[in-house]
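Only one protein chain is missing; all other protein chains are in place.
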Amino acid sequence: MKPKLNASSAVAALVCAALVLLPVYSAATGNIFILTLFTRIVIFALAAASLNLIMGYGGMMSFGHAAYLGIGGYAVGILAAEGIGSGFIQWPVALAASALFALVVGALSLRTRGVYFIMITLAFAQMAYYITSGLSRYGGDDGLTVYKRSDFAGLINLSDRNQFYYLCLACLFGGLYLIWRIVNSRFGLVVQGVRSNEQRMQAIGFHANRYRLVCFVIAGTICGLAGALLANNTDFVSPAVMYWTRSGDLMVMVILGGMGSLFGPVIGAIVYLLLEELLSQFTEYSGLILGPVLLLIVLFARGGIMGLLGRMSRG
Amino acid sequence: MVESLLRVDNLVRRFGGITATDNLSMEVVPGELHAIIGPNGAGKTTLISQLTGQLMPNSGTIHFGGRDVTGLPSYKRSRLGLARSFQITSLLKDFSAIDNVALAAQAHDGHSFRFWGNARKERHLRDAARAALERVGLGKRADIVVSQLSHGEQRELELAVALATKPKLLLLDEPMAGLGVTESARMVSLLKELRKEVTIVLVEHDMEAVFALADRITVLVYGRVIACDVPDAIRKHDEVKRAYLGEQHAVTRHG
Amino acid sequence: ADSVKIGFVSTFSGPTAVIGNDMRNSFELALDHLGRKIDGKPVEVIYEDDQQKPDVGKQKTEKLIQSDKVDFIVGYIWSNVLLASLKTAVDSKTFLISANAGPSQLAGELCSPYVFSTSWQNDQTPQAMGTYMTQKGVKSAFLIGPNYAAGKDMLAGVKSTFKGQVVGEEYTVWPSQLDFSAELTKARNSGAESIFVFYPGAAGVQFLNQYTQAGIKQQIPLYTAFTIDETTLPLQKDNAIGVPGTQQWVNDLPNEENKKFVADYRKKYPGLRPSFYGAQAYDAANLINSAVIAVKGDLTKKDAMKAEMEKANFKSVRGPFKYGNNHIPIQNFYLQDVVKDADGQLSLKTVATIVKDDQDRFHDKCPMK
Amino acid sequence: MADNLLEVDAIETCYGLSQVLFGLSLQIKAGEMVALMGRNGMGKTTTIRSIMGLTPARAGAIRFAGEAVRGLPSYKIAKLGIGLVPEGRQIFPNLTVRENLVAASGNRLGASDPWTIEKIHALFPRLAERTSNMGVTLSGGEQQMLAIGRALMTNPKLLILDEATEGLAPLIRDEIWSCLSMLKGRGQSVLVIDKNVENLARIADRHYIIERGKTVWSGTSEQLIAEPDLQHKYLGI
Partner (left out) sequence: MYLVIEQLLNGLQFGLLLFLLAAGLTLVFGIMDFVNLAHGSLYMMGAYFAATFVAWTGSFVLGALLALGATLLLGIVLEFSALRHLYGRDHLDQVLATFGLILFFNDAVRLIWGPAGLALPLPTWLTVPVQIIPGVYYPAYRLMIILVALAVAALLYLVVMRTRVGMLIRAGASNREMIGALGINIKLLFTLVFGLGAALAGLAGLMQAPILTVQIGMGENILILAFVIIVIGGIGSIRGAFMAAIFVGMIDTLGRAFLPDLLRKVLSGAAASTAAPALSSMLIYLLMAIVLVVRPEGLFPAAKR
């Protein structure tokens, strides 16, 4: 598994460079919106990357991953609404709440496999959706406005566009690095082994579900971070981020980019969200184009965009 | 009287109307190679699965190394030193051969909640895996992805994986099945060596191999033990001949 | 700037695009009526689709403000999309005109000098219905509505003005409930003299279908808010006949401005009829027009524009109205009914004025005085 | 040679980029029983997959019953009258034993005395006892019996057995061999892969030995027995 200089790693490197340089471009051209747009893309990329950890490497097809976006976001939003503005409190709470939710959901859901797992994770996310919709103190389904972004004692100013963008980017790169280490670690190999053949792993002495569960919690926590970022980015959090279609979007990003490839979800998030944004500029009927594009990618690019690139470089 | 390594008492396992394991008791003593034979569907695989914990018995007990393991899940039994190969090949298909074996080694090298270092670069795991592969004759195929190995090679890999867990008791479910003549012969000699290090329970329909290797043979029919004895006695056992061997094998001698 | 730039955020995809389209059609018509110029300057409108998702709406709002640098931002069907987008607009001091969404926060604590409404506050319409039911002497009612914020507001609104007895109150799963037979059965067995519902869009079609098919239409009369309008009527058809609703605008309001609006709309978009959503968008265009003219095209004079808009100094299709301190209209509410047109088609018709100069009940909470 | 039922001529087959068969040829006459031998991984199974069109050959020619079949979809090839007992059993796990047999049943070529479920049950009484069990719950050997029974139920012109005795008890194995002799006696053509050279030499007419994707030897049973070197060199006996 040596990193080879092939098309996919070249694209990954290029994209990283472009992401880092984006604020410079934005400042030079005065195009603020591209920064706003990419801040959101970067956040979703982080969420998709975390989903990829369980889906691509762990074989756990969660259809409720958007729940963590909501939980991370609500942790920030509710604390802010209650007058606790410090990010040093908000963010750890966001992570802890996501981890806890993942722990409970994982412990119950991991009894099932395959499509049953897909559906039970969906069920829990929908419950989270309905519960937050009922939080009338915090806006119910109208959502909750976050008046002040998280305050990090002056270390970093989240209201500054560039600083916030770089914070998100740092979280993304940090998340990817973490996932990369995990995937190649002992733990990561076990999780991937369990995906491949659970019975075999069990027979050679691994308690499959324990590894699965830990992996599930890690992914949920990372996604909770994305949720905290998203709430700060939108200055708003509402149950809508947890609706099943959002989880579906995350899945699409992962599969589109390339499941089980480290950088795939990032590419997937960029392509999917950019396509959505750009197409909507040209036509109101973007689905007529986006839909067939997705279909064609599945038909002709196994393993998503990264898979396609990988095959191209192999000739 | 030697202290037994594995003791099974009154084991029962039913599937709907079928009693696949019917009040079965047996013993395996340390150092022996204990063969289990019997007609198809006699309950051999079912027995192995209960021994390793993939299946839970309806009643009865299993003691391993003096400890009651009846209720333990399979991963815990594996840690105690019980390893198996599967009759129907069960490997990590999208991993390379050496990864399969290295993971088995890793399972018995402390816990695996290590999130940071690169496991594929851990020297001692790789070395142990390579050694196990060499042993079964797959040294040259280490980096091939399992799904691209031929059926016979996958059978050999099954054994390497079991070996890498450094078991005290090795439960082999038809290791010869699917092996060619050469490979079978190689497997027999490998088992001959292995038996010096580890106690083995061997389920096999290849009678030449069984008679060549076994210290004792247990014969199952319809989930019950109908005989348990040294090979020569089994060969002559009338009921066994009738139910399983047929006339031909009763007279064939291993050369 | 030598043009007036307007951003328009609404829903143009999915099932609710029908509302977005009506709003856009009406807005375009208003611009046509203005000669596509305001105070001599050409008008440029950028329409953005919020997909009915708050975070998308917020992103579109940001795009309009940051990238397109619009002077006004108009639209917003949904409360949650509006609430998500509000801060961006207010922080950048861009005028935002809600042409539909009217959450209580907007009327209360979140009111802002830069935010105006050409619609209403959510509770006002059902309050008017409650008043009507009381006037009519209805003794008891069974309330049904979807279980989300606006749904609860609506039922609370009715209850605040209805003086009869509320014998039961049911909330249904939103947005996914398919079948209302459990609720209808309960309503019938409750012995209530009337049923009140709030079901916007497709759910309203669905509810009326089931209400009629269950045979309850012959037994217990139905009163509604936001359940029957020109976007749903073509689907509800005869089911809607004789089912009253309340609204601040009905297509047959007798003022000149409205007659022109409705007639030209039907001419420009054959086969379609404007709904109250469109009427609100039409008013929004005229509100902007009045503000720009008042500052003679100098769009930097925000305070002057705000002062002008507060006067509501334009000809609204609903007839004259005032703004409250919170920039929410103080206006009349009418009773509407479904009848057959001269040409045999179904249409809505004003029956009576229920309340005059109604002001929402949250204006006290607004810090602007 | 019109009397060849199956003719495989210089086929080459690859899995992705790795080539496995390098110009392999073999023939089977009607009514003949032919054995395919070779060590593990030499390409026996691949040969069969190529014949069946499961892993289509990239070059060469395959003719069955007078028709060129290379490039045809596998169901068309099977319909011409080939019954396969595949390596690794491949029974349908989600069907019962009976359904596995019924799903396969057919007498397209109009055999006069076709196989029926009753006959299969008579051959393998064990299957009769398990008739309404799901395939997945069968023991390894029972699955193997089912796979053989399923292939017979198609009443093929050519029966192909890829390690069909793997995992069967000696008694049953003997049954299968005598059943094969019986079939041969009835004029059934058979292509068989097995590691039991003794039995093959006893009942097969001709043998092919495969080494690295090529036929390196072919001849009759007498020739095979007469040349112990051969067995040693290619089969390691």
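Letters are used for the chains, namely A, B, C and D, taken in the order the chains are written, and counting of residues starts over at 1 for each.
The definition used in the following text is that a residue touches a chain if its C-beta (ideal position, glycine included) is under 8 Å from a C-beta of that chain, and two chains touch if they have at least 3 such contacts.
The shown structure was predicted, so the numbers you read here are calculated from the model rather than taken from an experiment.
Q: For the chain omitted from this view, which of the shown chains does it touch?
A: Looking at the entire complex, the absent chain's contacts are A, C, D.
Q: Touching the left-out chain: which of D:Pro93, D:Gly187 or D:Pro228?
A: D:Pro93
Q: Using the touch definition from the top, which of A:Ile255, A:Ala269 or A:Met306 touches the missing chain?
A: In the complete complex, the chain left out is touched by residue A:Ile255.
Q: Considering the whole complex, which of A:Leu122, A:Ile267 or A:Leu309 touches the chain not shown?
A: A:Leu122
Q: Touch as defined at the start, partner being the missing chain; which of C:Asn147, C:Thr161, C:Gln248 or C:Gln280 qualifies?
A: Here the residue in touch with the unshown chain is C:Asn147.
Q: Just one of C:Ser3, C:Thr134, C:Ser181 or C:Gln345 touches the chain that is missing; which is it?
A: With C:Ser3, C:Thr134, C:Ser181 or C:Gln345 as choices, the missing chain is touched by C:Ser181.
Q: Residue-wise, where is chain C in contact with the chain that is not depicted?
A: 13-18, 20-21, 147, 169-176, 178-179, 181-183, 185-186, 189, 202, 205-206, 209-210, 212-215, 231, 234-237
Q: Just checking the interface: what residues of chain A touch the absent partner chain?
A: Residues of chain A in touch with the missing chain: 55, 61, 108-109, 111-116, 119-120, 122-124, 126-127, 130-131, 133-134, 136, 244-245, 248, 251-252, 255-256, 259, 285-288, 290-295, 297-299, 302.
Q: Determine and list the chain D residues touching the chain excluded from the picture.
A: Missing-chain contacts on chain D: residues 52, 54, 73-76, 78-79, 84, 86, 90, 92-95, 99-100, 102-104, 106, 108, 134, 136, 150, 154.
Here, only the chains that are shown with their structure count from here on.
Q: Averaging the CA atoms per chain, pick out the one whose centre lands closest to the mean of every protein CA shown.
A: Smallest centre-to-centre distance to the global C-alpha mean: chain A.
Q: Between A-C and B-D, which chain pair shares more contacting C-beta pairs?
A: Taking the two pairs in turn, the one with more contacts turns out to be B-D.
Q: Average the CA atoms of each chain to get its centre, and name the chain whose centre is farthest from that of chain A.
A: D
Q: Averaging over Cα atoms per chain, report the distance between chain B and chain D in Å.
A: Each chain reduced to its C-alpha mean, chain B and chain D end up 29 Å apart.
Q: Which word fits the touch map of the chains here: line, ring, star, complete or other?
A: line
Q: Considering only the defined contacts, which chain B positions touch chain A in the complex?
A: Against chain A, chain B makes touches at 52, 54, 73-76, 78-79, 83-84, 86, 90-95, 99, 103-104, 106-108, 112-120, 122, 161-162, 164-165.
Q: Contact residues on chain A for chain C in the complex?
A: For this pair, the touching residues of chain A are 31-34, 36-37, 40, 133-134, 136, 139-143, 145, 147, 230, 234-236, 238, 240-241, 280, 284, 286-287.
Q: Name, in rising order, each residue of chain C that touches chain A in their complex.
A: 12-13, 17, 48-49, 53-55, 58-59, 62-63, 66-67, 79-80, 83-84, 86-88, 103, 105, 110, 147-150, 152, 174
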